[in-house]
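Removed: one protein chain of the complex. Kept in place: all other protein chains.
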Amino acid sequence: MKRIFYSGFSIILMVAFIGLVVTGCGTKGKEANQVQGGSTTKQQEQPQLKYPEKTVEFVVHTNPGDGADIYARTIAEAINSEKLMPQPMMVLNKPGGSGANMYNFVMQRAGDPYILMTAQANLLTSPIKNNLPLSYKDFTPVARMAIDPLVVAVKADSKYKTMKDLIDAAKVAPKAVTQAGGLAGATEYFLSYIIEQKTGVVFNLLPHRGGGAEAVITLLGGNADFVIMNPSEIVGQVEAGKLRVIAVATEERLPSFPDVPTLKEQGIDATFGLFRGVAMPKDVSPEIVAYLEKVLKQVTDTNKWKEYLKNNGLISAYLPAKDFKAYLDEQAPIYEQVLKTYETRLAN
Amino acid sequence: MRRGKISLYSGLIALSIYYGREALSLGLWVGFGPGPGLMPLLLSIIMFILACFLLLSPDGLKNTETDSFILADGKRRLIMVVLFLIISTYLMDIIGFILSTMILTYTILQMVEKWGMKRSAIVAIILPVTFWFLFAVAFKMQLPEGIWF
Partner (left out) sequence: MDILLNLAMGFQQVLTPIYLLFVLLGVGFGLIVGALPGLGPTAAIAILLPLTYKSDPVLSMVMLTGIYYGAMFGGSYTSILLNIPGESSAVMTALEGYQLALQGQASKAIQMANMSSFLGGTISVFGLTVAAPLLSKAALAFGPPEYFILMMLGLSAIAFVGTGSPVKALIAGCFGLMLGTIGSEPITGAQRYTFGSYNLGDGIPFAAVAMGIFAIAEVLINIEKGLKPFSGKTEKKMRIQWPTKEELKISMSPAFQGTGIGFVLGALPGVGPTIASFLSYSLAKLQSKRPEKWGKGAIEGIAAVETANNAAVGGAMVPLLSLGIPGSSATAVLLGGLLMHGLRPGPLLFSEHPEIPWGVIASMYIGNIIAIIMGITLSVYFIRLLKLPPAVLNVIIFLVTIIGAYSINNNVFDIWVLLVFGVVGYFFKKVGIPEAPVVLGLVLGPLVETTFGQSLIMSHGSLSIFVQRPVSLVLLIILIIIYLWPLIRFSFNRLKYSNNQ
């Protein structure tokens, strides 16, 4: 009796696992079908360029489920389901070393046209923060896809109603107002740094190992005064009435917070947002970059992408390879300057 | 055994001194409170005291295990295994997971455990391939890739 019971269970388990493997293979099979569907239409358009002939890998510098990972998966999913390329795109995670692990991996693949990677603010900050022997110039920019805006948020019952309240409170004494954020050098401090420069106040910075989520908990618990975050990280709390956004750091008001004035409207001349783009290894032929740039442009027209932008509060900001490169050249010194002054800033 | 313990404790003392010296250069105090070097400095002092205590007290050097520090006949086996592990890890990125673990399995079985060549070869093929299928194919995990897979 006991034996039957056990073997019954092991059979169920086996079946379950075969099922698991089959579903896994099933999705793969679907992708293969899509490939055939797409190849006929695409290759006629571009007879001279034999690319891609195999799966294109999109490398991400974070774990699955992270913001950058979802961004990459959305692009891959849009390309695969809309058959924008004759071959499927696959997401590959190389987390660790705050991006360094991925940069090193991609740098070793110089000239490989089948590797794409996420190009975000991390690409400009990580080499400086971690003293890496590389910079954004070691990669080929392909396209900028979107800008992730930054907003200033306080607890819903906070006494700070506008940016002016916050700055006035901060002017009373240095470090009178506390900002919760991620680890030292995280991008959310960039905007507060710029605000400090423009207004002459000094904020008390409270870093967290767990990043934004932990900072939000600290804010909700009343242990900090404000946070600077991407809308996606706090929009749920704002809708529930736990947090309140007092300013957005964009040129124009955000569609997700139409009632919240920009920093500029409140008299602080600061705009700052984090870019999300795509890059490739060095020495990839310009034709391939041009091809991928076009594919990514098509991605921005898909519903999947638009839905993603809406859900995460991103601003569509497509730039082709050349302009993206110019954009990086323009942004790099700003990032560098902020990071360089950051350490002395914390030490005081 | 006694000599082995003395060298290990001395090693720990040396580690604590190096560690403490680095800590001093990191800065002990910044504006608001403890700097990056404070905790390392405290730890190195504690480590130094503890290791000295073990080195100087008769208790610390007393035999706790019956065997000697490194068994004479086991020494060769041990060094070989560590060497094979180092070699296969070095090869991991160059020739990929399957080949390097095949080499590891074969060398351990054949040269350390003195198995027959045929038997070692069979296990050295089955194990890595099974693991590769389980992890890379079924679980879709990434494994080191080289010229092969």
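Each chain carries a letter (A and B) given by its place in the written order, and its residues are counted from 1.
Just so it is clear, a contact is a pair of C-beta atoms (placed from the backbone, for glycine too) under 8 Å apart; a residue touches a chain by one contact, two chains touch by 3 or more.
Keep in mind it's a predicted model, so treat the numbers as computed, not measured.
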{"item": "Residue touching the undisplayed chain, where the options are A:220, A:254 or A:288", "value": "A:220"}
{"item": "Chain not shown, touching residues in chain A", "value": "6, 9-10, 12-13, 16-17, 19-20, 23-24, 27, 63-66, 69-70, 73, 77, 91, 93-98, 100-101, 104, 129-132, 175, 178, 183-185, 204-210, 213-214, 216-218, 220-224, 232, 235-240, 242, 307-308, 311-312, 342-343, 346-347"}
{"item": "On chain B, residues whose C-beta touches the chain left out of the figure", "value": "4-5, 8, 12, 15, 19, 22, 26-27, 30-36, 39-40, 43-44, 46-47, 50-51, 53-54, 59-60, 64-65, 67, 69-71, 73-75, 77-78, 81-82, 85-86, 89, 92-93, 97, 101, 104-105, 108-109, 112-113, 115, 123, 127-128, 131, 135, 139-144"}
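The rule is simple: only the chains that are shown with their structure count from here on.
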{"item": "Geometric centre distance via CA averages, chain B-chain A, whole Å", "value": "36"}
